[in-house]
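Submitted below is the structure of interest, expressed as structure tokens.
A single protein chain has been omitted; all remaining protein chains appear in their positions.
On to chain A.
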Amino acid sequence: MPFLDVQKRFGINLDRWWTIQSAEQPYKFPARCHAFEKEWIECAHGIGTIRAEKECKIEYDDFIECILRTKTMKRMDTIWRQREKLMKEGKYTPPPHHMGKGEPRP
């Protein structure tokens, strides 16, 4: 109920911990995209969906990127393909630490 916060009244936490990623977790473990979600929620809260989609597009895109990592994977994919192409043409050999023969570091 909107005006009757039962959970706060009784001091129980039945479902607050799984509503958003940034909710209070036991042992204070943060979510992976905690910062991005916090930014987005702070930007988009209380202004309605239509306005939030226009004004908070940047934060939303970052948040979705953090979760899905589509842009990251696409970037890595491009680099991989280029690397394979160059290796097939013989123009590029990876340095030893990329072929598993690097010196061991802690």
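As a convention for this text, a contact is a pair of C-beta atoms (placed from the backbone, for glycine too) under 8 Å apart; a residue touches a chain by one contact, two chains touch by 3 or more; residues count from 1.
The criterion applied here is as follows: contacts and distances are computed from a predicted model.
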Query raised in the report: Hey, which one's the missing chain according to UniProt: "Aspartate aminotransferase", "glutathione transferase", "4-hydroxy-tetrahydrodipicolinate reductase" or "NADH dehydrogenase [ubiquinone] 1 alpha subcomplex subunit 13"?
Result: "NADH dehydrogenase [ubiquinone] 1 alpha subcomplex subunit 13"
Requested in this report: Could you please point out the chain A residues that touch the chain left off the display?
Outcome: 32, 35-36, 39, 58, 61-62, 65-66, 69, 71-73, 75-76, 78-80, 82-83, 86, 92, 94-95, 97-100, 105-106
